[in-house]
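Here the complex is missing a single protein chain, while all its other protein chains stay put.
For reference, chains read A and B in written order, and residue numbers begin at 1 within each chain.
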Amino acid sequence: MAPLAPRSGDAVFASVERVNAELFTLTYGAIVRQLITDLEEVEEVNKQLDQMGYNIGVRLIDEFLAKSNVSRCVDFKETAEVIAKVGFKMFLGVTATVINWDAEGTSCSLVLEDNPLVDFVELPDTCQGLSYCNILSGVIRGALEMVSMKTEITWVRDMLQGDDAYELRVKLLKQVPEEYPYKDDD
Amino acid sequence: MIGVGKAKQYANVLDKPLSRGRQEVSLSAFAFLFSELVQYNQTQVDNIAELERRLEDAGYAVGARVLELLCHREKGNRRETRLLGILSFIHSTVWKVLFGKVADSLEKGTEHEDEYMISEKELLVNRFISVPKDMGAFNCGAFVAGIVRGVLDSAGFPAVVTAHFVPIEGQQRPRTTILIKFAEEVLRREARLG
């Protein structure tokens, strides 16, 4: 089979089945609320959100590769762009911008241009330190691990913590060189 | 929404306009999230009933907000004060906004005066979840039952709301019925309002 051309984020998003973002936002809010009630400690909630994201990322990568026709990215730079322009768009309907590459080309920032997780969220005093969107960093880490990229992901800016944007720092720790046995049959 | 611009800066959430409800995410994104909700809650319980109760709780939080938001946005600030009014609001307005379609049916129970049923051939949350055999009658629709209860309870119509699989003849997959059993006070008030 001849390789298909990679599709743009807009094209993929337009072709997939979609739901009202409010259902998504409110459901995510209900999850965070449950975690806060169950786990009490903000740090524990952050960890659990990251874990949930990781679980999602691990499962989401197949769908991503199949629907976007993106073949395995050659380098980390290209990967970051694909996450920002196709990955975010395809699932959340928004895009991100890649900025601040380091000299080695192994770490960069993803700045979200819109964030459907946080509509009307405000952290109460009791939740200071809560990384409300921590699920996103988990998703990226999980997905990249499935394409042999071990990464470390941290929030640099978080509007819920008073910053002026949502910015994730993605640092490539290790890239496993062997071919990823991906089959286009999902 | 295609071509979303830069995130607008608002000093505070209160400065941000209410959403018009037109923004969308992919169904997969919701499916992944929902399945994490179910899996996380599985780790917190000993039995199916408890798992359903916790999903219902999560749904309730959604329903309570959805009632206020949609009465404002879709109903021009009209409240529902009658039983049939609030049921049809759920069956039509709430379903349409949250699940993209009106529910398949809304019926009155034949055996009990205080029971109503909203049925859906393929409830959104049951479309992408396959329940393992050992979980018996577990129904993810408990989350939707919670949404319904959240709407009803907040609007002043307390009820017990449960989700059930109902086999359909000639179909492999059962439909989901959301069974609503209203509290006595609701029926008394209805009778009084005439």
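Definition applied: a contact is a pair of C-beta atoms (placed from the backbone, for glycine too) under 8 Å apart; a residue touches a chain by one contact, two chains touch by 3 or more.
Everything that follows uses one rule, which is that contacts and distances are computed from a predicted model.
A single chain of the complex does not appear, and UniProt lists its protein name as "Trafficking protein particle complex subunit 2-like isoform X1", one of "Ribosomal RNA-processing protein 43", "Trafficking protein particle complex subunit 2-like isoform X1", "non-specific serine/threonine protein kinase" or "Coatomer subunit epsilon".
The undisplayed chain touches these shown chains across the complete complex, A, B. Contact with the chain that does not appear here is found for just one residue of B:13, B:49, B:135 or B:166, B:13. Note on the undisplayed chain: of the listed residues A:39, A:58 or A:127, the one touching it is A:127.
Residue in contact with the omitted chain (choice from A:7, A:33, A:47 or A:77): A:33. Listed for chain A, the residues touching the missing chain in the whole complex are 26, 28-30, 32-33, 36, 119-125, 127. Mapped onto chain B, the interface with the missing chain covers residues 12-14, 16, 18, 61, 64-65, 67-72, 75, 77-81, 85, 154-156, 189, 193.
Quick note on the criterion: only the chains that are shown with their structure count from here on.
Centres computed as Cα averages put chain A at a distance of 27 Å from chain B. Within the complex, the chain A residues that touch chain B are 10, 13-14, 16-24, 26-31, 33-35, 38, 48, 52, 55-56, 59-60, 63, 90-95, 112-116, 119-122, 135, 159, 164-166.
Across the complex, chain B meets chain A through its residues 1-7, 9, 12-13, 16, 19, 21, 23-30, 32-34, 36-37, 39-41, 44, 54, 57-59, 61-62, 65-66, 69, 97-100, 124.
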